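Note that this complex is displayed minus one protein chain, with the remaining chains in position.
Think of it as A, B and C in the order they're written, each chain with its own count starting at 1.
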Amino acid sequence: MSAKPRETANVGAGLWKATGMWAWLLFRISGLILVLYLGAHIIVTSMGQFDKFDGLMEFFDKPVMVLLDLALVVAVLYHALNGVRIILMDFGVGIQRHKVVFWSAMAVVVICFAIFAWVAFTYIITGEGVTS
Amino acid sequence: MRAEVISTHRGGVWSWLFQRITAVLLIVCLAIHLIFTHILNIGELDSANVAARLANAGLTAVDIILLAAGIYHALNGLRMVLMDYWFTSRTRALTLTIVLWVVGLAFMGYGTWALWPWIS
Amino acid sequence: MIHHDVIVVGGGLSGLRAAIEAKRAGVDVAILSQVHPGRSHSGQAQGGINAALGNHPDGRDDNREKHAFDTVKGGDFLVDQDCAVQMAEDAPRVIYEMDHWGCPFSRFEDGTIAQRPFGGAGFPRCCYGADKTGHYLLHTLVEQAYRLQVKMYVEQYVASLIVHEGVCQGVVAYDMIRGGFEAFTANAVVIATGGAGRTYSNTTNSLISTGCGMFMAYHAGVPLKDMEFVQFHPTGLYTTQILMTEGARGEGGYLINDKGERFMEKYAPKFMELAPRDITARSIQIEINEGRGIGGKGYVHLDLRHLGAEKILERLPGIRDLAIHFEGVDPIEEPIPVVPSQHYWMGGIDTDVNGATVMPGLYAAGECACVSVHGANRLGGNSLLETIVFGRRAGAEVVRYLETLTDRRPNARSAFAAAQMMEQKVEELGVREGKENAYELRAVMTEVMKDHFFLFRDEAAMREGLERLLQVKERVKNINLRWTGSVFNVDMIRTVELEGMVDLALCVAVGALERQESRGAHFRTDYNTRDDLNWLKHTLAYYQPDAAGPRLDSKPVTLGHFELQERKY
Partner (left out) sequence: MPDIKFRVKRQDPGDKKNPEAHWEEYIVHYEGDNLTVLEGLFYIQEKYDGGLSFRYCCRASICGSCGMYINGAYRLACQTNVKHLDTDLITVAPMPHLPLVKDLVVDMDEFFAKYEYIMPWLIRHSSDPEKELIQSPKERKKIDMPVDCILCGCCYSSCPSAWGEDNYLGPAALLKAHRFEVDSRDEGGKERIARWNNERGVYRCHTIMNCVEACPKELNPTEGIQWLKRAAVRRKLLGKAK
């Protein structure tokens, strides 16, 4: 028979292999982390009222905390860029090729993160900010 | 049929829409906020520094928007997550919404109060 | 025991249309179906549905009269002409109604329903929705049934009729999801269970087209009409016999033999590939038999490549998918290997133009019925039309019948007894000592039908075939059921079915042997011409509980609208 072996039916990725599934799970988790952070952030900021702010800031400037900050940055970046992808899809953009859009967004995440990491490590190593 | 449970739910377009609008606001304001507060001032964050930054009316406005949008977005996001798991019925969902609004408004008040001394 | 005024057996197009019509008249109607109605066999239909709408630029002169004539001629004059006229008359109306109900027909530029040429028709009158017309029509009717809140009992396998003193009063059904038999009583029953294609091993039909309704009625004493007329479609996929619609040729596809010739030139110079199905199918088979199949093998090519990718993707996307998935051939790049395959059951339960059978309270519509609008050979696009036209008429007739009834209480004892009988029968199947295997027997039967009662028939071969069928019938008595669980027992259904299918096969065999002429799909090499003097009549087959085969009788064909003439294309 002249039949060429050819991909038959849509052989989708299956539940736990699908990009969209992980994208969503991580998005949800990052969102929740951010909610917790936001709560903490408001409370910390309010410490200015009680004159504890500077003490706390010094605490946050410790390298360990800066590393934790970086984790937060990942969460923010991931959430923000995947959020952009979702909003694009709300406009009907990229529904046909959501994976391409997803990985492009991830590339932007990596780039932004690199900038943040550079700033942070400069600080950890030299103890000085990039602008000063 | 369980499908009938759904029929008690009404609307949802506003919360959906505002989630997007606040997201857009967030991405703009957050970028400004992060760059000015964290990148440019890494390691030097103290009350004087923050006060100096907040003396700029524009940046203050950004922070206030950030606060409002952030709280709405965060709590509405939280609501969306919770409504997937336990707060499925109309009554539960409604209770959740009300509670979150109260919490949100409280935080908004508290957050503004916290920002106040910086500004004045 | 569950009661409804009307029970419709089968959720295909005809069953749904009948139920909708009755429901609209305010009658309490329920559909019982072996599968969810939206999964019925009707959804497989591809090509289209005929109606003389005159939307096509080349079809402006088309009219109902011409549609009726094409139908009669296509059916080799075995058609009851008044019925064909009625069908053509009703056609535009039911199509417009389907459109108003939301059927997504394809459209012409001016926004009217698109039509394409189809085999045996003088004008392009086949309304279509891409190449998924059946799917679209079926879903439209399912939607309407939901809208009207027609009660649907889904996944109920109907196993027998409840007959009380010669009147049909309901059915006995096996509940596949919960298990067990249940009697459903009713004042009228409409059978719409579709064809019996699965009695052949090489069929385009779905796996549930086993003719249940036909043999239930047959066993209850209702005659089956014209069972020897079985349609073979020219173009089924070589390996799976999945249909490549006539629409593919309607859109301009070629049939090509090994030498690269468009061989239809020889057989139907005027209509070419669009000759009626019996003629085209036989032509292909002759090519294959004479060694001009592709590479000498048993198939020819259906070539669509010259239509171009754009047209194929727009008009025949489903065909392309099927060819890719099931044959590994992309019609845009390669010709499709096709063979003639069993396709349609012209015969069926003998009914009048309103779907009424000889048994009071029992109605039939769709492929399982034989109003006789297809005669000896159905034209493409006419059977979808038949299901809707006659489903509607049967639904209306049932309502009229209910009005004439004075006593509306079905006999509970008969119903109970009928349900119990089925239960016992299945129980007995499970404990029987026999060693026959239902699947083996099914394979034997379907092969016999394919080998002995296919496109070309002759006395000797058919005698042998009949003999073998009788053996199968004998052996069926020794089947024992291997699995007796109560829920979703497919094994049981397939075993129970087999018994009835053998009876249907016997009707085909006996009828075909008896009819010593060639007419439409029934072609005998030993009597290769039509014989209007002796055989312009319908065959009726009656069940005989004590004999192996049916008792045959005949019935005149209604003429009066069109002159008999030789059938040339």
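Everything below uses one rule, namely that a contact is a pair of C-beta atoms (placed from the backbone, for glycine too) under 8 Å apart; a residue touches a chain by one contact, two chains touch by 3 or more.
Because the structure is predicted, anything quoted here is derived from the model rather than measured.
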### Task
Going by the touch rule at the top, give the shown chains the omitted chain contacts.
A, B, C
#### Entry: Hidden partner chain, touching residue among C:267, C:439 or C:542
C:439
### Task
Specify the residue from the set C:41, C:320 or C:343 that touches the hidden chain.
C:41
### Task
Have a look at C:23, C:56 or C:139 and name the one touching the chain we're not showing.
C:139
### Residue ranges of chain B at the interface with the undisplayed chain
1-7, 9-17, 80, 83-84, 88, 93
### Message
By the contact criterion defined above, which parts of chain C meet the unshown chain? Give residue numbers in ascending order.
### Response
35-36, 38-41, 43-44, 53, 95-96, 99-102, 104-113, 129, 132, 135-136, 139, 143-144, 146-147, 154, 177, 179, 206-208, 239-240, 242-243, 318, 321-322, 325-326, 328, 437, 439, 481-483, 485-491
### Query
At which residues does chain A meet the chain that is not included here?
1, 3, 5-15, 17-21, 23-24, 28, 86, 89-92, 95-96, 98
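Here is the rule we use: only the chains that are shown with their structure count from here on.
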### Query
In angstrom, rounded to a whole number, how far apart do the mean CA points of chain A and chain C lie?
59
### For chain A paired with chain B, centre-to-centre distance based on mean C-alpha positions, whole Å
17
### Query
What is the distance, in whole Å, between the centres of chain B and chain C, each centre taken as the mean of its C-alpha atoms?
63
### Message
I need the residues of chain A touching at least two other chains; which ones are they?
### Response
none
### Query
In chain B, what residues contact two or more other chains?
none
### Task
Quick one: which bits of chain A touch chain B in the complex? Just the residue numbers, please.
28, 31-32, 34-35, 38-39, 42, 45-46, 48-49, 53-54, 57-58, 60-61, 66, 69, 76, 80, 83-84, 87, 90, 115-116, 119-120, 123, 127-132
#### Entry: In the complex, chain B residues that touch chain A
20, 23-24, 26-27, 30, 34, 38-47, 50, 67, 70-71, 74-75, 77-78, 81, 107, 110-111, 113-115, 117-118
